[in-house]
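This report refers to the structure that appears directly beneath it.
All protein chains but one are shown at their positions in the complex.
Residue numbering begins at 1 within each chain, and the chains themselves are lettered A and B in the order written.
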Amino acid sequence: MAGLATTFGSGAMTNAINEIEDAEVILVIGSNTTEAHPQVARRMLNAVDKGAKLIVIDPRRTRLAECATLHLALAPGTDIPLLNAMMRVILDESLADQLFIDMRTENFAALRAMLYRLDLAELEAVTGVLLEDIRRAAQLYARARRSVVCYCLGITQHICGTANVQSIANLAMLTGHVEKQFTGVDPLRGQNNVQGACDMGALPNVFPGYQAVDNRDYREKFERVWQTRLPAAPGLSLLDMTHSGACGPMRAMFIMGENPLRSDPSLDRVEETLTSLAFLAVSDIFLTETAAHAHVVFPAASFAEKTGTFTNTERRVQLVRQAIPPIGDCRTDADIIIALSGRLGYAMAYESTAEIMEEIALLAPIYAGIRHDRLRHSWGLQWPCWNTAHPGTPFLHKYYFTRGKGHFVPNDHLPPAELPCQDFPFLLNSGRIYHHYHTGSMTRQSALLNRECGEALLMIHPADAARLKVRGGDRLCMASRRGAVEIKAEITDQVAAGSVYTNFHFGETPINRLTIAAQDPVAQCPEFKVCAVRLEKL
Amino acid sequence: MSLMRSEDYLPRPAVIQKIIAENSQIKTFVLALADQQANQAFTYRPGQFMMVSLPHRGEAPISFSSTPTRPGTIELSVRRAGSLTAAMHALQAGDQVGLRGPYGRPFVMEDLQGRDLLVVAGGIGLAPLRSVINGCLDTPGHGKLTILYGSRVPSDIAFRGDIDIWQHHPAVTCHLTVDAPEPGWDGPVGLVTGLLGQVKVDPASSTALVCGPPVMIAAVLTALGKMGFADEEILTTMERHMKCGIGVCRHCHLDSKLVCVDGPVFSRAQLKKLQMDRL
Partner (left out) sequence: MRDDAMDQAFILAKDHLKSFLRKVKKGHRLVAPVTNQHNDTLFCTINHLDRVPINLTEQAQNGIKSFLFPQQETLATYAVSADGYRFNRTDVRPEPTVYFGVRPCDLMAVLYMDVVFMGGVKDQHYLEKRQDSVLIGLNCNAPFANCFCSATKSGPFLETGFDLMFTDLGDRFLVEIGRPKGREMLQAWQQFFTPAEAEDTRAQYQLSLEAMAGFRLDVYADQAIQRLAAGLVPESVWEQLSLRCQDCAGCAYICPTCTCFTIVDRPAGPDCGERLRSWDACTFAGFTRLAGGHNPVAHKIHAIQTRFLHKLKYDVDKHGRPSCVGCGRCVGICFGGTDIVRFIKMAGED
């Protein structure tokens, strides 16, 4: 989020998902798209059918990498040097879009100066990617008329996550691959409504519509409508809260639809925080690990039991319509908040979620034209949608960037916080698999999905497996400096030697006991993608 | 089709009479239907299987390891592999399971009458063939029996009581082999295919029966072919993930066939006709 906000001025997919189909070159970096975003992957594969070139940058040979024209298997956490090397090649071979740079961007001189200081041979060594492949990727990406970059958590879940994103933005601006249809920079958001949650100000520093809390004008606007005083200082980030510990400032928490006791890094620390709270309330559709620790649990209604909107990764606000009444004692999220707020002494009188949408439109300019009745007979509207006559915005930054001029932010390589060493010789990378969703609170309820995949497997390279005398299906103890789990081995050359990979969906194998709480200083996103572990056969 | 049989998927309760631990992984369950009349009327044929139910664990197909020539109880030998079989291993005599069946195309004992039999088995694969072996021994007019049985290690050798009887039976030759020896083992070491060259069988008057892990079956089928066995006289039985047992759910598909109704017993000749003869 922060990375694109500092460079383009707006942190969201610049394209509509459909546009990917008509790109000439698709650069996918840090995204296991077929498993995590199958609907987006479908467009990529359709584009490949139409002749597009697909470049996949990923430490693992993912399924998408199998379909790629070029797969750059970089060393984990070396995205910046790889992107810098591509940009240097682009400069060296005069493939930059000088007109675009001159007219639409600023601070190019700083980027150029930084790139010219780099030694390509050194970058080749750091990234572990052949310079020849880097060169080809740079040429393919720069020469095409319509190039799209898609990235995901493989970019953001690093201590240099913001810098990673800025480097992607640099690459796109350097070649002018931003402003047009079928061309852009697309962060793929994980959950169906994570974009919507951010849009609605579920971030420490902004009100709905990305209006900064420390801006007096914005604050006063919200105070006027909400008839209450609002804090002027940004709040705490997720890890500031869940990692504050027994003696930290957190005394009470209300957690909605999130399972930090599985999804946050260094789980022992999270557990310490949550168990020492004076009061914990959790609202979720199933009794998650986190909810099991709560003093009060609100049974929440699922998507099928409520009416409201979800905003997806392409900024598309879609109406979800209630199909069945809430089961048992369940209540919708809005209902829970309204009731709770009333008890706390602030009455919220909304007749319907449509009325809440009207208030969003009133207060958040990017949502100004969005109303339930406009969404009812459509596939939704993409923000910014400035008024009720506005058709929405499929792709961003046409003619000008949200922040005016695109801003180059040069970045140097920042190695991961914890790399393998003698005691912890393997690099652990974690992610998601197709059959389960996040902490599995929903998908683990399905007998069929559990049959397809019922336990976490640790991908390990055949050479490492041979050295450790491990066979497929053997149980291993995997330990980091923070904790240990027991896990079954899967021997595959999809991972590089020295690296292991698994997912965090299974409560029986809580991988985030191992992961590190180091985080990006700007976006405050934890470095889930790299930590050092050791393996022992059980 | 002519029988117009119908299936309501209702298992019948059966009581465990006795449990025999064959090795650390395999137990034989001696069972009788709880309803005595039904138990007396119950018939089956070697090579067929039952769908076995356990509370909350669903169903799994298990072949008969007993022979219908010894009526009154049935025996199902179960290797601990998944959650159902693990739960079954935790049961005691007197406990109940649910049974549906019998299902599947059997070994046709009438066709084996008068022929010499070469039985090649690996691990739990001996279970369905034990049904044939003991059935033959119980029936007058059977030919010569040669049994080759491979296990991973000596302590894995299952059905020791039967093997002891077979090894002392005048009409039976029984050889054992293990993949890896343990202290005290002085028998052959190596794959069961290695034993094939050491036995005297006349392919023209013999029928071969093969069951074991998929890789072993594939190797033995090929070896038997080279020894001169006609494809029709090489029979094997297959293990599949099954849900219905009646040829509807399709979990046990094998090319155009369904193992639960077209098998589980197949001849090599039948398998060769399939495009994808995956074991």
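The criterion applied here is as follows: a contact is a pair of C-beta atoms (placed from the backbone, for glycine too) under 8 Å apart; a residue touches a chain by one contact, two chains touch by 3 or more.
Because the structure is predicted, anything quoted here is derived from the model rather than measured.
From the options A:Phe254, A:Phe286 or A:Tyr434, the residue with contact to the chain not on display is A:Tyr434.
Among the residues B:Asn39, B:Thr85 or B:Ser206, only B:Thr85 touches the chain that is left out of the figure. Touching the missing chain, out of A:Ala41, A:Ile255, A:Ile356 or A:Ile516, is residue A:Ala41. Checked against the full complex, the candidates A:Asp268, A:Glu452, A:Glu486 or A:Glu536 give a single residue touching the omitted chain, namely A:Glu452.
Summarising the interface, chain A meets the missing chain with residues 34, 38-39, 41-42, 45-46, 49, 63, 66-67, 321, 377, 434-435, 447-448, 451-453, 473. Residues of chain B in touch with the missing chain: 1, 4-13, 15, 34, 53, 55-60, 79, 81-85, 96-98, 213-214, 239-241, 243-244, 246-256, 261, 275-276, 278-279.
As a working rule, only the chains that are shown with their structure count from here on.
Look at where the CA atoms of chain A average out and do the same for chain B: the two points lie 53 Å apart.
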